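Selected chains from the complex are presented in situ; the others are not included.
First chain written, first letter: the chains are A and B, and each begins at residue 1.
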Amino acid sequence: MAKKVVLAYSGGLDTSVAIQWLIDQGYEVVACCLDVGEGKDLDFVKKKALEVGAIESYMIDAKDEFAEEYALISLQAHTWYEQKYPLVSALSRPLISKKLVEVAEQTGAVAVAHGCTGKGNDQVRFEVSIKALNPDLEVLAPVREWAWSREEEIEYAKSKNIPLPISLDSPFSIDQNLWGRANECGILEDPWATPPEEAYELTVSLENAPDTADIIEIEFEQGVPVAIDGVSYKLADLILKLNEVAGKHGVGRIDHVENRLVGIKSREVYEIPGAHTLLLAHKELEDITLVKEIAHYKPVIEKKLTELIYEGLWFSPLRTALEAFLKETQKFVNGTVRVKLFKGHAIVEGRKSPNSLYDEKLATYTKDDEFDHASAVGFIELWGLPTKVNSMVNKGEKKVQA
Amino acid sequence: MAKKVVLAYSGGLDTSVAIQWLIDQGYEVVACCLDVGEGKDLDFVKKKALEVGAIESYMIDAKDEFAEEYALISLQAHTWYEQKYPLVSALSRPLISKKLVEVAEQTGAVAVAHGCTGKGNDQVRFEVSIKALNPDLEVLAPVREWAWSREEEIEYAKSKNIPLPISLDSPFSIDQNLWGRANECGILEDPWATPPEEAYELTVSLENAPDTADIIEIEFEQGVPVAIDGVSYKLADLILKLNEVAGKHGVGRIDHVENRLVGIKSREVYEIPGAHTLLLAHKELEDITLVKEIAHYKPVIEKKLTELIYEGLWFSPLRTALEAFLKETQKFVNGTVRVKLFKGHAIVEGRKSPNSLYDEKLATYTKDDEFDHASAVGFIELWGLPTKVNSMVNKGEKKVQA
């Protein structure tokens, strides 16, 4: 009896070819495709997998799980990788890996396969995640292994009667989920070139953005966005809704030259209309609800969590520990943020919270002021004491040295 | 003979009243006013100081020193306080303190005075800086000490024939230098309220921004912006030029609820058209010229430097040590960044550098690829090994615990 392999199947050329290639290696192929919010026609993908040779084909709607356990972490932890983009593919890879492993365990497969090449981050994320979840499963990377040129791959596909996609000449390589859309390749490889308009899909250009703003109110409970303009949504739907509303105003385009885990720099463009809006709104709500010590330390945790996820270590126990910190900080992040969507901007114009630590009576310069100005004198004296003593002791020498 | 005090004089009501108040305390007052790029009429200020009672009046053009030794640090270190604004007043206070101390030492003054109240950050910055530079000087804070209401202050001014400003009813409290403009008070004290248009001065509103973009090229040498569109500027002029060009497009408005050093949250709006443009451009140039390890570690240093400056410790030896790190990272930050100024955005559309570490032959997905895909296999194996061993050892127990 042939060994089974579960393949992460997208419906595209690479993974369709991979089905046949794996069959060539003596495997029975179980195709598995997830919907994490990219708007796939799962039915079509399911059938195509079977048509090109898979013996079983699983389609999984993982939008809610992705929103609530992966995108939400990105939102609450402000996971701006290199201060530029809040992770897109890095968030979905561990979830896809988890589902692949589950399907493998259910179907008695001995291996799991993904369609990544050898120079991206995703191969690392898939393989480390799969090994963490089930170290006994073998991991195969057909595309990395066959190492064909584009022409050789098409040749092979034709020889196996694998249907070629219409957009064979698309210069772009896309990955999308409800948190955003990533696009690399082609013209983008020259970092001096302006990204062409066709590189974008979720957002309109600034030139085409409407001349009238939309102003929305987003409500949060314990750091989770739960409603827009008083209408409740489950998280996946809320993000998709914002992708639409903010995308219409051209919000959330990013053009980034980033450092990959595998040691090279690459240039990609991202579109994150919903994520951008939520990240800004959430931060502003934190600005009034987090105590100063947390506000100043949380970014340290955020940076580590961002890098850990980017680097494929979602299933490291360190992620769990960082998340424990994160969740503890969200308990009082309740309230409403008013956002103006206009000309590519998501401008927070107002924020309010039952847990607001902004105290108008302390902050005011009016006669309602309750702040004790005299306290400042003693504070400054002790705050500056080390610097002052240092000057008294070393000032002369500094002059000599300078 | 009366003791001399050097007063940081702005020409406004508070410091004009302070001159008389200090005379009341038995001092001879030496007024000292700096131009750090706020566009003051120094001549007018100088004369006014003498008119309201100062025995000497010093006006100092410190724009270049401010740009090259203070604003430049903010630019190169990306000093976004609380991820929102790149410091404005915090940068000028140590320089003003330095000049006040110099004037005090030249004129034989025994004290230095500033016009801050007891609840802001600036009192800390002035007093710690002055004590660091000359621990023997006494520091006076007339406004904090007299603790008058607005009405009482005006009463006193009238009684001393101190001219009242026309804008006596302005609800705003402004501080400005070439790096930006800070505005607090009045309507802004309610964080749910949208800041009124009149709170802004350096930038047009998005609604009034022109429909045609300006595209400019900024050239950097060792992390210092040196030219725009091929025209060289000294740094102070370059920043002022960008304030104008970017301000015209509505770039660089910020609305922020921040944590002050003195323990309260306050809400302020900032305008930083030039700084915003330069900070984004500089970061993008770093993205192609900094090696990954520096790109990922420099933000740690940046955060500390930002907080240190915000908290008034510019003259701590820690700042010098952090700056030594910073300067070392800028050696190869050479190149040109193309920025599109449009509808409140400064969008970097292209970046190039003789020191670019972006290597198209490593990054490409075309046939020119020189990256060794096979290396990834071994890399992933070792990269994920700790996570895998952890799973092998603890997986069973995890299930039990979950």
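Just so we're on the same page, contacts are C-beta pairs under 8 Å (C-beta built on N, C-alpha and C of every residue); 3 or more make two chains touch, one makes a residue touch a chain.
No experiment lies behind these values; they were computed from the predicted model shown.
Trainee: Whole complex: how many copies, 2 being shown?
Mentor: The complex in this structure file totals 4 copies.
Convention: only the chains that are shown with their structure count from here on.
Trainee: Fitting the CA atoms of chain A to chain B, what rotation angle results, rounded to the nearest 5 degrees?
Mentor: Here the rotation carrying chain A onto chain B measures out at 180 degrees.
Trainee: Quick check: how many Å separate the C-alpha centres of chain A and chain B?
Mentor: 31
Trainee: Enumerate the contact residues on chain A facing chain B in the complex.
Mentor: Residues of chain A touching chain B: 78, 82-84, 117-119, 123-124, 127-128, 131-133, 135, 144, 147, 149, 173, 184-185, 189-195, 206, 209, 255-259, 261-267, 283-284, 287-288, 292, 295-296, 299-300, 303, 307, 311-313, 315-317, 338, 342-345, 347-352, 356-360, 362-367, 369, 371-377, 379-380, 383-384, 386-388, 390-392.
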